[in-house]
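One structure is given below, encoded as structure tokens.
Every protein chain except one is present and positioned as in the full complex.
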Amino acid sequence: MNPVLKVEDLSIRLPEGADRPYAVNKLSYSLYPGEILCVVGESGSGKSMTANAVMGLLPKAIQVDKGAIIFDGKDLISLEEKRARDLRGNRISMIFQEPMTALNPLMRVEDQIGEVFLIHSDLSKQQRKARTLELLKDVGLPDPEKAMRVYPHQLSGGQRQRVMIAMALALEPSILIADEPTTALDVTTQAQILHLIKELQRKHGTAVMFITHDFGVVAEIADRVVVMQYGDMVEIGSREQVLNQPQHPYTKKLIAAVPPLSAPDREIEDRAGQSPALSVKSLCKTYVSPGGWFKPARTVHAAQDVSFDLYRGETLGLVGESGSGKSTVSRCIVRLLDSDSGEILLGGSAIQDLDHKALAPFRKQIQMVFQDPYASLNPRKTVGRIIADGPIAQGVPVAEAMDRARELLKLVELPETALDRYPHEFSGGQRQRVGIARALAHNPQVLVADEAISALDVSVQAQILELIDTLKKKLNLAVLFVVHDLRVAAQVCDRVIVMQHGKIVEAGNTKAVFEDPQHTYTQNLIASIPGADWRSEHQPTAVGQPA
Amino acid sequence: MSIQTLFYIGGRLIKGLLVLFVIAIFNFFLIRAAPGDPAKVMAGEAGAADEVFLQQLREQFGLDQPLYYQLWVYISNLVQFDMGQTYRQQMPVFDLIMDRLPATLLLTGTAFVLSLGLGVLVGVIAASNHRKWIDSAISVAALVFYATPLFWLALMAVLLFSVFLGWLPAFGMETVGANYTGWDRVVDIAEHLVLPAMTLGLFFTAVYARMTRTSMIETSRADFVKTAKAKGMSPGRVTFRHTLRNALLPVVTLAGLQAGQMIGGAVLTETVFAWPGIGRLMFEALFQRDYNLLLGVFFISSAMVVLFNLVTDIIYCLVDPRIELTK
Amino acid sequence: AEPTDGGTLNVVVQPEPPSLMIGIYSNAPTQQVAGNIYEGLLRYDKNLEPQPLLAKSWESSEDGTTWTFHLKENVTWHDGKPFTSADVVFSVDKFLRETNSRLRQSLEYVDSITAPDDYTVVFQLKEPFGPFIGLFETGTMPMVPKHIYEGTDYKTNPANHTPIGTGPFKFDEWQKGSYIHAVRNENYHQEGLPHLDEIYWHVIPDAASRSVAYETGKIDVLPGGSVENFDIPRLTGLENSCVTSEGWEYFSPHAWLWINNRNYPMSDKRFRQAIMYAMDREFAKNALWNGYGKIAKGPISSKTKFFDEDLPDYEYNPEKAKELLEEMGYDGTPVRLMPMPYGETWQRWAEAIRQNLSEVGIETDMVATDVAGWNQKLSDWDYDLSFSYLYQYGDPALGVSRSYISDNIAKGSPWNNVEGYANEKVDQLFDEAATAFPDSKRAELYKQVQQQLVEDVPVGWLLELEFPTIYNCKVHNLIDSAIGVNDAFGTAWIEQ
Partner (left out) sequence: MSILRKLSTNKVALFGLIVLVFLVLVAIFGPYLYETSPWKMVNRPFMPPMENTDLMLGTDTMGRDVLAGLVYGARISLLVGLISTLIALLIGVPLGATAGYFGGWIDEALMRFTEIFQTVPSFALAIVIVAIFEPSVYSITIAIALVSWPPVARLVRGEFLALRNQEYVLAARLNGQTNRNIILREILPNTLSPIIVMASLMVATAILLESALSFLGLGDPEIMSWGYMIGAARTVIRQAWWLSFFPGVAIAITVLALNLVGEGLNEALNPKLSGKRES
């Protein structure tokens, strides 16, 4: 079979002052009709650059240095712009990562899709409308008639991504390039979209270049896989080959870092006699977004009758889809939010109604690690101050607090020299360590980690998870681990709580919940995990251990 | 337009009226803080005056009453949309302002439309030639106009176009005494309008051009522009159908804010070009301590600002489906 | 050349008058326009000699206490009603007594006004009043129609908006902020007059725009003071541009520096004299007034009757000023200088004087105000040095004494004895001079007053101002009386 697309010795130069000279270096591979080729690699490895080069959408400052991209016998790089335009959106189309921003907010769905026909065909208005409707039906939008008339902001993320797909497939292109199309979506939505892409690809025989950093997704849909690192292609091969017998050490490392889906056996301590470090009873929180003049107020029950106990030395997972209320619960617990009703007992004392002053002593006992390693550190403060400011605010002398900060840095495995540096001088993983050190500065008993690893690359995730685990044991912490990635939950949590629409639908020991989910929602959730089959039966590799 | 929108507009109007009301009170006291009073000014112009004359005038104007009473009278009249009498011209303030308002609206309206149209056009040209010489040329020109004092431009324009070249009338709104009617009159007014509208508009053209340029450049980096390009659209089409519409949103907001403010900003232009508008009226009223008139002008121009802001909001809502006129 | 009829005259009026009802509003711009609509009984030629207008003749008794006026018989108001002696009695005795504060003071000397018949009016004075015959000019004593105003509230009478007079031009339209339009009065009582068809008074608030308007031919007449002095040489240098300083004889504007005599250091005569020596008035005249005007020697203008030629001069002499200051032991207390907010020239003048004073060691703080604030501060005596210029109205009793007699020290007006100078001798001399008879006796008394005042320097006399009127040479006979452009343009005509 002849490839539909051939990338030959492609090098893309980065502007001066970038972290490396080439975004993509001497890249060669082919894409065959009807196959799904996954391009994986960590952030910044040049995945998007390749895709953009194919589409001719490279930023002005970035130039193709050498090489060719052959499509239909023509080199896309040297092709004159007008001819290339005829191919774009017609023979080759693309969908992007952020469904929220990839659609023009000022145009109706119908017009945005219709535009493709307008540019590349001479269908009449009626025909365009009919085709658009058909497409929307194809991608499984509920009530496509109505969907035609709405604006993007009136659709959910998954729905928008469906619109994008409809747009991309409008003219039955030979190639579809999908740049991380599911990264911003929920597991269940992700599963649906992946399914949709696969189905449409089969139906139309489209060749798909699928960019992702998630090996689960690769396992789910790939025919062949390209692995990239720092602009180099380090490995290429069939899915089975790459996933199960990786050759290159980098690939091995990446794959090893993916936690298996099955929960390891854990010793279940009997807590009967112990008193919980944190006890939540019937917590309720409702958001009321104020209505305007004659606009009905919108109420969201983000937490309804949430109860659980958390003991020292255990990790309790809080899982559920986006919007299920996980963050709400964790923020109520640390009193960043005021709950409506229920009790929060910290070491036996009720803290839910304490005011700013009375709360101060309890602040030391419960601390939080945040999600975004970039947003959670004040860019204008040195790492030392970031860690020490909490104790200083509580009355600890500055010198003492700084000494303690130094110790903490050692604890989270950062060099002491970090003390006087600013957050932007650190990588994401290192920053998250600083965040943890800050949380530990007060010697808390309870640590709440809200999606503390979601923003990190897989390999870094593993390190942070390990750190938290070590610290937990060393300091006998009670950890509330909020996470949406079930693979992670399965690995690190002793017990899990599953939330849906603000309610707890299932709770229990991790292994029990994963192996025998009781609630249909939990079952559904687990089934949606991409690549669920891959590595689930595998012997669990210890977290973070290099393969 | 939905009922909700109507309610929204109603609500905004009520809020606006409240603001205006506070402004009226604030201005009332502000103006009374000035030394001198209208009677003195008028007596002063007479070149001779005694206490009797002053007292007569004050009585006539109601200035002999205690301040709180004057405020009460003013506010209770205002609530009935009566702004009182001017001291000098002895006519209802409202009538006088309405006499002058059309001139100002004509001037600022023309300047506004011109500057917005031209500014957006130039801004788009600059943005689509980002980092090329034409972009630099436009940016420099816009900056120079932005940095040059308005009155200076006005003076230079008069020198050049009226005195040396003799192409355009230097002042006034129409040829006095020519008694043109119909089309001739329109042409006559248009001729008079060119210089003041140009000087007033140039600054704002620069403002809009700069703003449009920045906004266009920023928007052209948005994901949906990439989507549009990925559809295989020509750059022109991408610019006009996708980038421009989104890039115009902040320009619309700014323009709305400035449309109202322009009325106050026209004082300079109206003075240099002897344009019989309310900017000049305000300036004169201030120095004549014509309290009622000054308050009236302030009230009306603030009302214009409120009105323009509301109109902007409505336009914004029409352009941007994400905004709902409900909060 | 022979006058030709017809044509439109375009004049600048600055600022826009508050009203055209000259009986109530006696300021300059009002008179400039309304002087064409209303008339007084007499007008004055450039030597201040009375000429007939609504009165065709007049005579006084031997002792100067009874004045009889014979009115013209063919005069009608603009609305067609005849003008009679009843109108005169109403205007002077009722209307103006109530509304015109300047005339009211002079009318104190009048015992009664009677009309023996329709065309005769008799003024009976309590005692002889020197300047009496100088009171009949339009701005001072305009005739207003009795049939319209009698029994109404004069200030709010709607007719104030549509003035009705007897003058050569009829009010037509007032576009507020733009122009005032008057048209020829077909039934004017002087045969063959007026020559012009119509007059436009243009309101152009900016001085530079006014001169452009003149240059571009939109305006024919720039009355004195309507353009900046700096522009005068340029404008008069234009082709077909004429200029005259005439037409200010009646007013003879006299500029001086108010010196607040109440406060140290101005309370010291030597300080005030030092100021006189410190000021370079010649420079100011040349740099600021383009050489127009004449340096004022004392309180009375050289154009006014009773001016004393032999007064001593205060020449520019900083050394002398310093000596005087030393002599008085001036301690360097800074004084406040409040410029007159009447345009650039006055602002510059203040800057020049500030510099003059600083050179002899008097430090000044400038106080900026606008017209209202300036009025207020002067009337409250809250100033050290300031400016003013006042009209002389052809007679010291009308225009001079008011600034120096101690009776006139009263807060609340910027037009009286604001400097707070009180000298019994001066009071007495002024008082006698006003009612002395005949003129030779008055002259003697005024001479004494002038000597005394110049010695005391209650105010710092600056300049006898001249406001040259600039006009297109095609306009003829523009100024034919002592009040110039403030009088009617009845005899003016335009070369076609």
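In this document, chain identifiers A, B and C correspond to the written order of the chains, with residue numbering beginning at 1 in each.
Heads up, the rule we're going with is that a contact is a pair of C-beta atoms (placed from the backbone, for glycine too) under 8 Å apart; a residue touches a chain by one contact, two chains touch by 3 or more.
Small disclaimer: the values here were computed from a predicted structure and weren't measured.
J.: So there's a chain missing from this view; which of the remaining chains does it actually touch?
T.: Its contacts among the visible chains are A, B, C.
J.: One chain isn't shown here. Among B:217, B:248, B:274 or B:293, which residue touches it?
T.: Candidates B:217, B:248, B:274 or B:293; residue touching the omitted chain: B:217.
J.: Given the contact definition stated above, which residue among B:9, B:71, B:159 or B:189 touches the chain not shown here?
T.: Touches the omitted chain: B:159.
J.: Of B:7, B:161, B:283 or B:316, which sits in contact with the chain we cannot see?
T.: Per the contact definition at the top, the residue touching the missing chain is B:283.
J.: Which of these touches the unseen chain: B:8, B:28, B:87 or B:298?
T.: B:298
J.: Please output the residues of chain A touching the missing chain, sorted low to high.
T.: Residues in contact with the chain left out: 61, 334, 336, 359-360, 363-364, 367-368, 370-372, 375-381, 386, 389-390, 393-394, 435, 438, 442.
J.: Name every residue on chain C in touch with the hidden partner chain.
T.: 207-208, 211, 228, 230-231, 234, 283, 287-288, 339, 341, 344, 347-348, 350-352, 354-355, 358, 365-370, 373
J.: Name, in rising order, the residues on chain B that touch the hidden chain in the full complex.
T.: Residue positions of chain B that touch the missing chain: 19-20, 22-23, 26-27, 30-31, 33-35, 143-144, 146-152, 155, 159, 163, 214, 217-218, 221, 257, 260-261, 263-265, 267-268, 271, 279, 282-283, 286-287, 294, 297-298, 301-302, 305-306.
Note that in this section only the chains that are shown with their structure count from here on.
J.: Per the centroid of Cα atoms for each chain, what is the distance between chain A and chain C, given in Å?
T.: Averaging C-alpha atoms per chain gives centres 88 Å apart.
J.: Approximately how many whole Å separate the CA-defined centres of chain A and chain B?
T.: Distance between chain centres, rounded to whole Å: 50 Å.
J.: What are the residue numbers in chain B that touch two or more other chains?
T.: Answer for chain B, listing residues that touch two or more other chains: there are none.
J.: Can you list the residues of chain C that touch 2 or more other chains?
T.: Residues: none.
J.: Could you please specify the touching residues of chain A with respect to chain B in the complex?
T.: 55, 57, 85-90, 93-94, 96, 98, 101-107, 115-116, 119-120, 151, 153, 164, 167, 291-295
J.: Hey, which residues of chain C end up touching chain B in the complex?
T.: Interface residues on chain C, with respect to chain B: 8, 10, 15-16, 18-19, 25-29, 101-102, 104-105, 155-156, 160-161, 175-179, 181, 198, 200, 202-206, 208-209, 212-213, 215-216, 218, 369-377, 379, 390-391, 402, 410, 412-416.
J.: Can you check the complex and tell me which residues of chain B touch chain C?
T.: It is residues 34-38, 40-54, 56, 60, 88-91, 96, 99-100, 155, 158, 162-163, 166, 169-173, 176-177, 271-274, 276, 280-281, 284, 286-289 of chain B that touch chain C.
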